[in-house]
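In what follows, a structure is listed as structure tokens, so that the remarks can point back to it.
Every protein chain but one is kept in place in this view of the complex.
Going by the order they are written in, the chains are A and B; count residues from 1 in each one.
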Amino acid sequence: MAKSILITGGARSGKSLLAERMTLGLGAQAIYIATAEAFDTEMEDRIARHRARRGPEWVTVNAPLDLVGALADSDGQGLPRLVDCLTLWLSNLMLGEQDCESAAAELADLVPRLASPVVFVTNEVGSGIVPENALARAFRDAAGLTNQRLAQTCDEVWFCVSGLPLKVKPQ
Amino acid sequence: MAKSILITGGARSGKSLLAERMTLGLGAQAIYIATAEAFDTEMEDRIARHRARRGPEWVTVNAPLDLVGALADSDGQGLPRLVDCLTLWLSNLMLGEQDCESAAAELADLVPRLASPVVFVTNEVGSGIVPENALARAFRDAAGLTNQRLAQTCDEVWFCVSGLPLKVKPQ
Partner (left out) sequence: MAKSILITGGARSGKSLLAERMTLGLGAQAIYIATAEAFDTEMEDRIARHRARRGPEWVTVNAPLDLVGALADSDGQGLPRLVDCLTLWLSNLMLGEQDCESAAAELADLVPRLASPVVFVTNEVGSGIVPENALARAFRDAAGLTNQRLAQTCDEVWFCVSGLPLKVKPQ
């Protein structure tokens, strides 16, 4: 079973940079599986900044919806994969009115069967006041449940605070 | 002094399931003290899902407001109690225009005098952007202060991340 790592934390807690370092610690070259879609200039800027930071050792694959397919297709080449991030993937699924719960279950089932390592980035979205918006509540439910599923199956779980990793699993 | 445990974390971080396991680790049978009131179908569904998950080893007591009374009444039978959750209790008190601060102080004073164990579930609600709504700000103040009081008096405090417990107390 290939190594699997989940990195969670709040927005701007340094998760992506930590995940990039951990992924390159698992292989000199790596595959970046991007779930972000640029709907506006704010998101375009963010994607461009992230991409500019990554060096030539990265190959980028876009997987806004078919994350399971992208992981399966890129598997077995000995290259570690970085999935950034699960919450944008869930958001894309919800916007596309797809079944988040089945998709998360399918993803969690795939992890222990992967031949090459994978590092997942996700977000903590449930530590604020209960959102008034029903869709936002459904989203944070989906994100929290997906994080639980992935945390259960991954070998390592890290909680990022101000750019620094706290080890949650194994303990 | 009977064992007292506080479990905190964001929404959908697996707190309830962890709390159920910890409570059943303190006794083969247990009392579930529910603070939730079903005002709408979303909440009804959530209550029904939680109840369905719990097995026949649980007796349920409803205490939307008089949590101190419910803990006192169920004490001394040798059965561990699970209180799920403090933030809904505070929300009920606020809606009923009762004094949250006195209630929280009374609860914290009771804990070290209990003869049977208790596990409290609470929520992190203060790690998002400052809410625009004054009532929401008052609520997160009340929740934070109550969590501090209970954390101070309880023997153990756990912070739940993606379904996994991080030990906060004792250290």
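Following the convention adopted for this analysis, contacts are C-beta pairs under 8 Å (C-beta built on N, C-alpha and C of every residue); 3 or more make two chains touch, one makes a residue touch a chain.
The shown structure was predicted, so the numbers you read here are calculated from the model rather than taken from an experiment.
*Asks:* Return the single residue from A:Ala19, A:Ala34, A:Leu110 or A:Ile129 that touches the missing chain.
*Replies:* Touching the chain that is not displayed is residue A:Ile129.
*Asks:* Going by the touch rule given at the top, which residues of chain A touch the chain that is not shown?
*Replies:* 9-14, 42, 124-129, 131, 133, 136, 139-140, 161-164, 166
*Asks:* Footprint of the hidden chain on chain B, which residues?
*Replies:* Considering the whole complex, chain B reaches the absent chain at 6, 8, 10, 122, 124-130, 134, 137, 140-141, 143-145, 147-148, 150-152, 157, 159, 166, 168-169, 171.
By our rule, only the chains that are shown with their structure count from here on.
*Asks:* Roughly how far is chain A from chain B, going centre to centre by Cα mean, in whole Å?
*Replies:* 31
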